[in-house]
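Omission of a single protein chain aside, the complex is shown with its protein chains in their original locations.
Chain lettering (A, B and C) follows the sequence in which the chains are written, and residue indices restart at 1 in each chain.
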Amino acid sequence: MSTFGKFFRVTTYGESHCKSVGCIVDGVPPGMTLTEEDIQPQLTRRRPGQSKLSTPRQEKDRVEIQSGVEFNKTLGTPIAMIVKNEDHRPKDYSEMDLYPRPSHADFTYSEKYGIKASSGGGRASARETIGRVAAGGIAEKFLKQVSNVEIVAFVSQIGEIKMDRTFNDPKFQHLLNTITREKVDSIGYIRCPDVTVASDMVKEIEKYRGQKDSIGGVVTCVVRNLPTGLGEPCFDKLEAMLAHAMLSIPASKGFEIGSGFQGVSIPGSQHNDPFYMDEETGRLRTKTNNSGGTQGGISNGENIYFSVPFKSVATISQEQKTATYDGKDGILAAKGRHDPAVTPRAIPIVEAMTALVLADALLIQKSRDFARSVVN
Amino acid sequence: MSTFGKFFRVTTYGESHCKSVGCIVDGVPPGMTLTEEDIQPQLTRRRPGQSKLSTPRQEKDRVEIQSGVEFNKTLGTPIAMIVKNEDHRPKDYSEMDLYPRPSHADFTYSEKYGIKASSGGGRASARETIGRVAAGGIAEKFLKQVSNVEIVAFVSQIGEIKMDRTFNDPKFQHLLNTITREKVDSIGYIRCPDVTVASDMVKEIEKYRGQKDSIGGVVTCVVRNLPTGLGEPCFDKLEAMLAHAMLSIPASKGFEIGSGFQGVSIPGSQHNDPFYMDEETGRLRTKTNNSGGTQGGISNGENIYFSVPFKSVATISQEQKTATYDGKDGILAAKGRHDPAVTPRAIPIVEAMTALVLADALLIQKSRDFARSVVN
Amino acid sequence: MSTFGKFFRVTTYGESHCKSVGCIVDGVPPGMTLTEEDIQPQLTRRRPGQSKLSTPRQEKDRVEIQSGVEFNKTLGTPIAMIVKNEDHRPKDYSEMDLYPRPSHADFTYSEKYGIKASSGGGRASARETIGRVAAGGIAEKFLKQVSNVEIVAFVSQIGEIKMDRTFNDPKFQHLLNTITREKVDSIGYIRCPDVTVASDMVKEIEKYRGQKDSIGGVVTCVVRNLPTGLGEPCFDKLEAMLAHAMLSIPASKGFEIGSGFQGVSIPGSQHNDPFYMDEETGRLRTKTNNSGGTQGGISNGENIYFSVPFKSVATISQEQKTATYDGKDGILAAKGRHDPAVTPRAIPIVEAMTALVLADALLIQKSRDFARSVVN
Partner (left out) sequence: MSTFGKFFRVTTYGESHCKSVGCIVDGVPPGMTLTEEDIQPQLTRRRPGQSKLSTPRQEKDRVEIQSGVEFNKTLGTPIAMIVKNEDHRPKDYSEMDLYPRPSHADFTYSEKYGIKASSGGGRASARETIGRVAAGGIAEKFLKQVSNVEIVAFVSQIGEIKMDRTFNDPKFQHLLNTITREKVDSIGYIRCPDVTVASDMVKEIEKYRGQKDSIGGVVTCVVRNLPTGLGEPCFDKLEAMLAHAMLSIPASKGFEIGSGFQGVSIPGSQHNDPFYMDEETGRLRTKTNNSGGTQGGISNGENIYFSVPFKSVATISQEQKTATYDGKDGILAAKGRHDPAVTPRAIPIVEAMTALVLADALLIQKSRDFARSVVN
């Protein structure tokens, strides 16, 4: 299904070769100032063709709000948003008629639907994410107004080149406390906030481009200023919803929150986050944040942070020995130039999906807060 | 919310100090042979007190089917299942009245609900998973009948002691092809199929027990014989649903499918899974399975495999410096003996949640298969 | 599916010949005082065997809360409730093995599930409604605390005997303004608040009992003190949810709100409800209430009122010419004594389903109210 969320809910549509892509966002609070200028920046960050590191196709990706907004104020009714498909050039993919591209969704879409879309994997196209990013822009604006929630994602690894992500290292936690989108974008399209590492990452990407190959990466994301109490026991724990959201992004292969995979070898006595009273805010806080901002699936007021690995792009220019749909061995060579590393473009998508999860969890909890306040 | 799934759907209830825990399973196919004996084995595997490695509390955990089954056949109506709470001993937790236990859900439940359950974190209790395991037993039986689907989870890491999980190592793939539950259980409660590693894991756990500490681990799970076409673009990709399910298990901190975090440094030319015709089955298959059994979020007929890290148990016998709910610094010491490593007990829970995801995805796809077959 | 509601959500289970029937209620506000004594009264009103007008079977129907409540306070976690099946006597129905009972669900359940429950229509059994009534008790208590919401249903018609339900008659509107459950129950089990009409209704029922036949009736229900703004455009209008709820009750055949079917012949100039300022409350109100308390699917603060017809009971003691499952003509005679009119027993079920709809709509709207309050 193409719907995500319960109260703050997005339904997306569109594949790469149809008239338009977009979404309907339901459950947007009424009376919120909103224009296309709130939505466009993240769409522009998501767009291919931003630098020589990415694919040279030029897509305009201008969002048009269709409904739910009058005089720049949301009505509380569904907001439909459309982005026209302009530069699709379906002819480029003709060989696909014979070959399911390895590690693309061509084969599985064919198995699932019994029909081949001209783009092969229909909704597996990266263009599907436009609707998500547009919806995320609204969710982010709402979250910002609630409690100045900040969501910042960055590239923490490309191939073998990585930033230190040791969860219990104060330097890493300091980075999470201070990183901004401006900082992330300041070094360029690579979107890694460490100048030296970023430079090595660019070289890594160029190396694989030279080999007509591709390479993956990891995106790390932090959420600051989130209220406590978000996340629904027991199946819709906040980290469960975030994991769901992240694994729904094309090419993602995992998720870890807080100490994640590293944490399993740290004993409980060190892993536990002890409490202290924060005199400034008068709130109970934790001295460490190995949990990554949730306990029992519920936000505890500390930073939420998590990482998501993205596999190497499946479309490569070099030849691949594979088989046709009919099972005949052969060699597939993708035409045209291809983006050797899409991880930097995943940044606004990760941020958008995070915002969608949080806006939904917040609305659900606020309904409970009301109920709490009236019963006895 | 305490409901998981769309068609094959479980709703669980219960915390550790109430009369019973259990679930209602809706959408179970009618006419399926089912008795409590189909459900009990995994509940027994989940139960604490199975060995000296685990907590010494004795829980009986006998499931009682309430509805939806007559003469050992499912009616197609909701199946309610109950497990009585017998050995709860609420007094053990009295100090909790003052202290939110570090890295437990006491604090967040209090923030969310504004009320303290006598167990602290209410539904964050491990007993909540009983309903999941009971429901999973039904899902597994159904999947087995559909296409002999096999789901096997095992402990692949405890603390620093780990089995080799190199995704593109033929030995690891061979293990995934051949591992059985019998093999997993044969070495004992540790549930690691490698005798040598298992022995080291036991020592690792004993070490932390001796230190009144706890230690985490990783569970790896494989699904074999799953039909192609399962998983719903674009938000309910099969891996997204699995990630959601896994991160909803208490103490889990992550998820990776196929190449996961490792895969980001393998270039596309090596990461892509090329196709070949499998003469024996007449099906198009992939030579490698770096994808972990899905492409574009849809099952491709290869093994699904994934890993889930579980953090070190938060309840430890040693003293912890922390603060009370009121913000006063103090020292919390948990009474009684505690399980230093719960990862082995997570095995049947991981298997159950996997079965629930797959049964639901299968029913959804089968409805589409029908529709495909009648239109033109 | 056996789940109703989005936030305040009930999942029911059980048929007439299994161990127990009951439900899980999710989304109950935390911190609310709740005991079995809050639930039992409506279950007792629902119970068969209350008078000679109803079936002589004696069912005890004592509810047992399993979870979600400690020290008489709700925890905010799912509340499971169980009512044991004691007096089922499955042998009574043996002829059903050959005959699908006319206008029962035996045939359709058999078509749907391919299996015959020993009660014939499985979940079509009236015992299924126990879970609804139990859940409704919680919803009602919540609504009462929010704004003293009052829900009162009564029998307005049995067979040809009817109270005047002319929607725009001030006497009828006065009745709606003043009717209480005490008044409804004061005349006896017939649950019609008009003494004279009630007396005729009893005679009507006795007439059909004497003929070994059955007769239907109409239930009218009013909701007072409901806040404005409840109901979700465009598909989950408040009246749409109420209609859904009412038509889900066994034997109901319709629904009308406000002017209903009568209203179509009243021109707009008379049907429209003009506004005036109510000086006492300072609220804009309507002079008439032909709309029945909603406009555009959203509550306007006036009384919600609606009526629901219940068909004559399908189980009758006289012989019926019909056919077996195999298609052989024959005569079916139900054994035992049967309730000739179940409409009075539908009263607490109608009230419960109404409460469930309203509690859910209220929680949804309160989440929006919060959102409205923070954005600009």
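The definition used in the following text is that contacts are C-beta pairs under 8 Å (C-beta built on N, C-alpha and C of every residue); 3 or more make two chains touch, one makes a residue touch a chain.
Everything numeric here is computed off the predicted structure, so don't read it as measured data.
Chemist: Check the whole complex and report which displayed chains the hidden chain contacts.
Modeler: A, B, C
Chemist: Who touches the missing chain here, C:24, C:184 or C:314?
Modeler: C:314
Chemist: Using the touch definition from the top, which of C:63, C:153, C:222 or C:240 touches the missing chain?
Modeler: Of all options in C:63, C:153, C:222 or C:240, contact with the hidden chain holds for C:240.
Chemist: Need a quick check: the contact residues on chain C for the chain that isn't drawn.
Modeler: Against the left-out chain, chain C lists 1-4, 12, 99-100, 102-105, 107-109, 111-114, 121-124, 128, 157-160, 208, 211, 213-218, 228-229, 231-237, 239-248, 250, 253-261, 263-269, 271-277, 284, 286, 290-292, 294-301, 307, 309-316, 318, 320-323, 325, 327-329, 343, 365, 368, 372.
Chemist: By the contact criterion defined above, which parts of chain B meet the unshown chain? Give residue numbers in ascending order.
Modeler: Looking at chain B, the ones touching the missing chain are residues 6-7, 27, 29-33, 74, 76-77, 142, 145-146, 233, 363-364, 366-372, 374-376.
Chemist: I need the residue numbers on chain A that touch the omitted chain, in ascending order.
Modeler: So the residues of chain A touching the unseen chain are 1-3, 9, 11-15, 17-22, 24, 26-27, 30-31, 64-70, 73-80, 82, 112-115, 117-118, 122-123.
Simple rule for what comes next: only the chains that are shown with their structure count from here on.
Chemist: Give a one-word verdict, same or different, on whether chain B and chain C use largely identical residue numbers at their interface, taking over half shared as same.
Modeler: On the two sides of the chain C and chain B interface, the residue numbers are mostly the same, over half being shared.
Chemist: What rotation angle superposes the Cα atoms of chain A onto chain B, in degrees to the nearest 5?
Modeler: To bring chain A onto chain B, one rotates by 180 degrees.
Chemist: Report the inter-centroid distance (CA atoms only) between chain A and chain C in whole Å.
Modeler: That gives a centre separation of 45 Å.
Chemist: Between chain A and chain B, what's the gap in Å when you average each chain's C-alpha atoms?
Modeler: For chain A versus chain B, the centre distance works out to 25 Å.
Chemist: Chain B to chain C: how many Å between their CA centres?
Modeler: Computed from C-alpha means, the inter-chain centre distance equals 39 Å.
Chemist: Counting only residues that touch at least 2 other chains, which ones in chain A make the list?
Modeler: Residues 233, 368, 372 of chain A touch two or more partner chains.
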